[in-house]
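Below are the structure tokens for one structure; questions will follow.
Certain chains of the assembly are absent from this excerpt, and the rest are unmoved.
Each chain gets a letter, A, B and C, in the order it is written, and its residues are counted from 1.
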Amino acid sequence: MLVQNLAVLVLAGFVGFAVISKVPNTLHTPLMSGTNAIHGIVLLGGLIVAGLGAQSALDKVLLVIAITFGTINVVGGFLVTDRMLGMFKDRPNRISPDRTKR
Amino acid sequence: MTANTVVGVPRETSEGERRVALVPKVVERLRARNLSVVVEPGAGAGALIPDTAYVHSGATLGDPWSADVVVKVAPPSPPEIARLRRGALFVGFLTPLTDPGKARALADAGVTGFAMEAIPRISRAQSMDALSSQATVSGYRAAMVAAELLTRFFPMLTTAAGTVPPAKVLVLGVGVAGLQALATARRLGARTTGYDVRPEVADQVRSVGAQWLDLGVDGIEAAGSGGYARALTDAERAEQQRQLGKAITGFDAVITTALVPGRRAPTLVTADAVRGMRAGSVVVDLAGEAGGNCELSEPGKVVVAESVTISAPLNLPATMPEHASELYARNVQAVLELLTDPAGALAVDFGDEIVAGACVTGKES
Amino acid sequence: MTRDVLIQLLYIVAFALFIYGLMGLTGPRTAVRGNWIAATGMGVAVVATLLTPGMGNWWLILLGVAIGTAAGVPAAKRVKMTAMPQMVALFNGVGGGAVALIAWVEFRQSAGFAHEPTYVAVASLFSAIVGSVSFWGSLVAYGKLQEIVASRPVGVGKLQQPLNLALLLVSVGCAAAVVAGADSSWLIAGLLVSAAALGVLVVLPIGGADMPVVISLLNALTGLSAAAMGLALDNTALIVAGMIVGASGTILTNLMAKAMNRTIPAIVAGGFGGGSGTALAVDGDRSVRRTSAADAAIQLAFANQVIIVPGYGMAVAQAQHAVREMADLLEDRGVTVYYAIHPVAGRMPGHMNVLLAEADVPYERLKEMDDINREFARTDVAMVIGANDVTNPAARTDPDSPIYGMPILNVDESQSVIVLKRGMATGFAGVDNALYFAPKTTMLFGDAKSSVSEVTEELKAL
């Protein structure tokens, strides 16, 4: 089980590495924000631990907070990223460059 | 209409002067600023501007000398000064530093004279800077004169009948005219080099794609005030001539424009240096009016010495009268706007830095 | 079993969407879509998790999600564009916090991982430490950017490094004890607290200018902690998503640091940065905004109209050919490009004309001052290339300035201004230029020719 997961881990690392190679600086912040939203996946951890049984009251409180945090991370993350990317939405027609002219 | 200040534009009388102080386009603008313009018939002839063009632009043909303000290019001759109305204003080149007699004559005639060359070179006055505008023309023309007199091509040409190397052009004294000469020569395909005593010019020379002639550690630096150069000491002058004499040998054309305000132009190219040049080479000396930068140059003439052609043309701007006049007229326009109020009445503020600087015969004198 | 397989397959779909979305985020054309694809992936992952057999505590879950949504959505929607970085810091922090909390609960529920394989304990405790560091570090970063905490570097002097090391050792020590079999809740508490202190102390000495890099670093850390938790929970989605963020975040942090001419160790070592960081060049008490070639390129590429203002610096750099090439690229993209020629730009009458003609710029594109001055207000970006005096607003406003009364190009009327020069040197007239300190101005420092070439490169990469 573990080794299989390790294989997955290593592959995922390569994917992350290969995908972010040369990114224009202006996209750094949105990209950071986007990856930030993706690690909101920790919400799943909260859901599983909570869903599969949280006995004590403290556990329950902690888990509600954890789920709240995770949700904020996910929801807020994607929304903020979208707003930051607003500037690329303006003129989609312009974005397909017609380079034949030159 | 009659309350407006009247500006008179006489026909230029000095020999070879083809420029005119105002062009129709500028007359239009002055009219819009409530000034009346009287143009002497035939004033534009030298610049190939027909009288009708002036009339179309709103000027009247008539006697310009009785106007409130008389604008001219060349300094007024004694008979012209005599025709000026007492209390009138005169705007034009007045050579205040080299010929102070002109200013005195004007003052005696009760005329307030504004010398175009005395306008201080401050940022605000750039649009009135006739020295710059006319030097631009001179520089452009100087490169053309060099190309014309040279028995060789400026550009490099590889042809079936052999390859012609690019001409090497050296400009000595890189002020406004020198820079323009460098730029023009380079456009024509020459390899250009510039030299000046003011060290800050090196960057400017490179900024028109030319090389800086570096005379090495002994190079003389002589930045003066107001962006002009100072005169050199005798020792410096001798050293400079020696160094330049060596450097000049390799060039096909040398254009000199070195001036020091109010003094004789420095001698940069000695007779010896000319002898060192290749047969068929050319020296164009723009400093002819101030005595010339080349020992052998005869102002206004083209001489051939030791198979080197030396030209010291006078008044090059007059050889391109239309645009030279247009630029000059714009300078004059800016001055007139400074001397009048928007309603068209005279309003001379002697407290203004520019007015004070340009006025060579104050009301107070 | 079948439901299990379904869940696993959904996880695979989810992370495939993450990766696909992330690929999209790396290009301006596809970024918006990429973000929503990733979000879809997140939805799939959440649904898959909720399908897990034996799920319960629905009210608890609902409560958490409800509060989270109620807090997150308005925060994200209302935040001002200028406050975005701190918002990202905050969102990242809570993610880290969630990881730490979950690890804590796991510790409690499994009585100190008594019956779990070692790797589960190691992974959980790792995620607890990193999550806690990330949470508290992000909070400090948020505070600094929001100016709740002093933005200038705050440190404890020489003790800084030893103290940080000690805190790290304490938390790792606690973790080691737990792995070795101890199950005192003091251990986990000690671990979380020392990690928290570490997070605070590491970020506190770092100046505001370096914050974006720090946030990116913390972001990568949160990703790693999520991946570790995935290992502990044997959850593929967590592993993949966390690791992708960890890896890409690391690269991204590096890229950001490079773009600011810093190194990550130098930033984390702290003690400098802050107001005097290179992100802001300071002149007296006014500061100018630096930009990069890539950012300038994007600004230009997405403009409708760009006006290029050449000056003496373009001539000195002999950048005319490079400028022409850049303008060509912009025109190919449909951007209208003009050149504003000031009457005395350069050092001789017609200086700019000669150069631009050499570079074959069509005459129609050259505009005289009077004509172009009306255009600036309608212009998205004015790009000033080695011009100084001819753009100096002091000529209009400051009667004492030596250039007062000279007509100038109204570049300050355009939406934004990019100034290309080598440094903060003055021009011919030797006077400072207030334009450089204006809020809409950014500076691209460097020789005009290389700067323009870099912008051209970036334009091509877009």
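The definition used in the following text is that a residue touches a chain if its C-beta (ideal position, glycine included) is under 8 Å from a C-beta of that chain, and two chains touch if they have at least 3 such contacts.
Predicted model, so just to flag it, every value in this text is computed and none were measured.
The complete set of protein chains in this file's complex follows the formula A x2, B x2, C x2, whereas only one of each kind is placed.
In this section, only the chains that are shown with their structure count from here on.
Between the chain pairs A-C and B-C, more C-beta pairs are in contact across A-C. Chain B has its Cα centroid 70 Å from the Cα centroid of chain A. In whole angstrom, the spacing between the mean C-alpha positions of chain A and chain C is 15. Rounded to a whole number, the gap between the C-alpha centres of chain B and chain C is 56 angstrom. Of all residues in chain C, none touches two or more other chains. For chain B in complex with chain C, the touching residues are 122-124, 126-127, 132-133, 136, 139, 176, 179-180, 183, 187, 203-204, 206-209.
Considering their complex, residues 312, 315-316, 318, 343-344, 346-351, 354, 358, 389, 395, 402-406, 429 of chain C touch chain B. For chain A in complex with chain C, the residues that touch the partner chain are 1-2, 5, 8-9, 12-17, 19-56, 58-60, 62-85, 87-91, 94-95, 97-99, 101-102.
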